[in-house]
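Below: one structure in structure tokens.
A single protein chain has been removed from this complex, and every other one stays in its place.
Chain lettering (A and B) follows the sequence in which the chains are written, and residue indices restart at 1 in each chain.
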Amino acid sequence: MTAKRSVTVTVNGEARTGEAEPRMLLSDFLRETLGLTGTHVGCEHGICGACTVHVDGEAARSCLMLAVQADGAEIDTVEGLADGETLHRLQQLFSKHRALQCGFCTPGMLMTALDLVRHRPNLTEAEIRSGMAAVLCRCTGYEGIVHAVAEYASGGER
Amino acid sequence: MTAPSPDGYIGRSVPRREDRRLLLGDGSYVADLVLPGMVHAAFARSQLAHARIVSVDFARAMDEPGAAFALGGAELAGEMPPIGGMQVTAPKGWADRVDHRITLPPQNLMASDRVRYVGEAFAVVCADSRYAAEDAVEAIDAEFEPLAAVVDPEAAASPGAEIVHPDIGTNAVAELYVEKGDVAAAMAAAPHRVRRRFRHHRYAAMPLECRGVAAEYDRRTDSLTVWSSTQVVHWVRKELAFALGMAEEKIRVLAPDVGGGFGGKGHVYPEDLIIPYLARRIGRPVRWVEDRHEHILNAAHSRDNIHDAEIGFDDTGRILAFRDDFIVDSGAYSPVGAGVAYNTTAHLLGPYHVDNFAGGTAVVVTNKTPNAPYRGAGRPEAVQVTERLMDIVADTLGMEPAEVRLRNMIGPERMPYEVGLPYRDGVPMTYDSGDYPASLRRAIEEIGGVEAFRERQDKARAEGRYLGLGLGCYTEGTGVGPFEGATVKVDASGKIVVSTGACPIGQGHETVFAQVTADAWKVPIEDVVVLLADTSTLTMGYGSIASRSTVTSSAAIGDASDKVKAKVLAVAAALLEASEADLELRDGKVAVKGVPEMSVTLREVAAAAAPGWLSRRPEGSEAGLEATSYYEPPTVTWAYASNAAIVEVEPDTGRVLVERYVEVHDAGRLVNPGLADGQVKGGLVQGLGGALYESIEYDEAGQLLTGSFADYLLPTAAETPPIEVVHMETPTPLNPLGVKGLGEGGAIAPPVVIANAVTDALKPFGVEFNTLPIRWQDVRAAFDPAE
Partner (left out) sequence: MKPPRFDYRAPQGLDEALDLLADSGPDARILAGGQSLVPALNFRLARPSVLIDINGVAELAGIDDQGDRVVIGAMTRQREIEVSEDVARAVPLLHEATRYVAHLPIRTRGTVGGSIANADPAAEDPAVAAALDATMVCRSRRGERRIAAGGFFVDVLTTALEPDEMLVAVEFPRIPSGAGAAFAEISRRDGDFALAGVAAQIALTNGRVTDARIAACGLGPAPLRFRNAEEILLDSACETEAIEAACDAVAASSDPHDDVHASAAYRRQLAAAMARRALNAAHTRAGVAA
């Protein structure tokens, strides 16, 4: 039973099926099997947060889930945020506040922030900083990220 | 998006071109590449710090499902030379002035007979997936005979120590000494002298994207395409051509989107050469994506110095003599030579005038991961020494630290100021422009003033709370040579296409160089195409290291643009039947001054300049609108900054909380202030990480103790204090745009600024923080009465 098995997930609203060994991580399944390379991998031990996606509507580390565990789940990734050519409001705010440089942490930041804002209303700056501590950024020094999330939280759709 | 402003794009915070693809998840990093038929590589890495390799057997490894190929270091050593050509050479002006003895050890691409640090590769396996490759690596049967591990750099340099590289015969592989004035006499005559030992710990660039290399060999054309997460594509190509015996033009090296570098991807690594070699050898594309554990073990570390410094001064706090002898723990190899070590020496004097100075250095090899430049590259170590000493002088004399600094600072009236030492490019160091005292005064003002702080501090102490103010100033040579290249052309569509050797790692180069080019050409920025990090677009390039790209690439783009513009004007003059002197570039056209309706578009000029029957270029002129320039900076231009921070330390836990951090930074004219601000702030947070959280630790056996992100602690948003950056903009006279480099600056000062602030907070207990990082437990211990 270490053999590959079929895994079907609904990714960004679309049913996708692929084969996975039981040991294959969800991050690798998304990236390698389904070709969704927007989700990044920075540590594979749960700390950097770059791999964060939404599993059934809540943020989770895709490097700490097996692909077989996601069978039947709804997965949302950074690729599903924009509406056609129009960036999601949080994506626009990231650009406005210079919340990205190399862009490697960005998908994890976006997915984490969206979950955080939904999870906890009326976020203070300290709560944003603590909530966004779930994802590491080595480039920006976080200021733009905190500002973007704060602006989104204060006026954004929930 | 943006109409060309009458004032141009330079100096405006133009939004980044890079953002859209990165926000959409459409960026493409090495790990995202899929090449048909590709195999995945994994390396077998030493678990011992120092050992002789007795045997490596691949029989079981090759039996693993999916295993395709395996290769050991000994076999590879027969096929490829050690990485040799990477050592930064010593220019004559430097070699004549600095006493030096340098015998740097060669580094085989993989260990062949001996492993010298935990993490050094001794074999590589290719397999159908990274999973299968790791299975096969585990199944390699390798036998080692352990040798004594050399871990402590001082012990390494002592007689009787185990020798890391027996061919060299000593672990002190480089020694440097440089002096100005007569330091011994001045020190002896000084009314006051203090000596201290300072230690700067080992920490690392730690980009969020680890390294990675993918390569594809085309047998038909005997050519290689290589994708590397690197800051130096041209350098990789040069080494590859040498190592594989191929023409450079048969090798294309690209860096796709790169997830940060900060110097950690700023030199050629063995994997940059091994992966392309494997692709050629086995005839299938090969991809290697470094994992985080590998990265911490194997990507270059940085810093790691021990300094013994002495300073002589008078009753007014004037520095009369300054001497620093220091050891650099270089790890097992020294991929970038003694350059970083000398950088430290060159930055010890900072913004201060000191007549008598000496710096002596020993670069020592140990059984640790090789040490190489990381953001700051030798400067944080220097600044730790000088700026701690400034505070110690102040403390000795009962003066304010700010006062001592101002007393010794070089005033703007002395610019340009000759330091009296050579820079590592061989040119005598000359501070080109700036107002150092104004910068410090501004930083103090921004933090709320010294007096107001002292009042607050006293009041807090009365309540059992401990606040501290820390200052830190530095100068930084930026935009170093030897050169950078750029090719500029006007293509048939009339767009301006520029390519340069800069390799972006997140700074926003595509945007910045588009701004520079749009202004040079007076075109809307949308009409500029920027090609970067691809050797196929530029014959010779250098790369993005050492705070140099905006300075050097911009100058090369400007120069190449001038050449092409001359041609454009000549062709347009012929088309418009006007004199060249009467023409100007405006809004994507060439027009007759004062007669806007008399104009031709760049597209029309490009068509006219093309070779062939339809060409309408002037008689005798060369076809095409294209030129390449190589900018060779005369020497570095000096950025500088002053920092001030307020910290509070918790008496019961020793926890250090940074309340506010201010940096007043001067990098000359800013092309894009928003992006410049982001560079400085990002650097500052790395410096704060180094001050309080990040540290690479080894045990006595040379085992790495911080091999995961659970133990190597990058600061998060929650640990990051409010940071204010004030930009002064004193242009440099050294280049046409007046720009200085700013990629590294932020990371230089925070460790010492926080050390100064914590020392200030604990002044009632008389404890000095001269060792980095600052550990809460040491802060906590300061509150206990000495035993």
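Keep in mind that, in the parts below, contacts are C-beta pairs under 8 Å (C-beta built on N, C-alpha and C of every residue); 3 or more make two chains touch, one makes a residue touch a chain.
Quantities reported herein were computed from a predicted structural model and do not represent experimental measurements.
Looking at A:Leu34, A:Cys63, A:Val78 or A:Ala153, the residue that reaches the missing chain in the full complex is A:Cys63. When the whole complex is considered, the residue among B:Lys459, B:Arg616 or B:Arg655 that touches the unshown chain is B:Arg655. Within the set B:Asn171, B:Thr706, B:Asn756 or B:Asn770, the residue that contacts the chain not displayed is B:Thr706.
The chain not shown here touches subunit A at positions 1-2, 21-23, 25, 28, 44-46, 49, 52, 55, 58-61, 63-66, 68-69, 112, 115-116, 119, 129-131, 133-134.
Although one chain is not displayed, subunit B still touches it through residues 130-131, 134-135, 138, 291-293, 652-655, 693, 695, 697, 705-706, 708, 710-711, 713, 715-716, 718-719, 776-777, 780-781.
The definition used in the following text is that only the chains that are shown with their structure count from here on.
Residue ranges on subunit B touching subunit A, taken from their complex, read 15-16, 18-29, 31-32, 34, 129, 131, 206-210, 257-260, 262, 291-292, 505-508, 674-675, 677-678, 681-686, 708-710, 714, 716-720, 723. Of all the residues in subunit A, the ones that touch subunit B in their complex are 21, 23-24, 31-32, 35-45, 47-48, 50, 77-79, 81-82, 87, 91, 94-95, 98, 100-107, 110, 128-130, 132-146.
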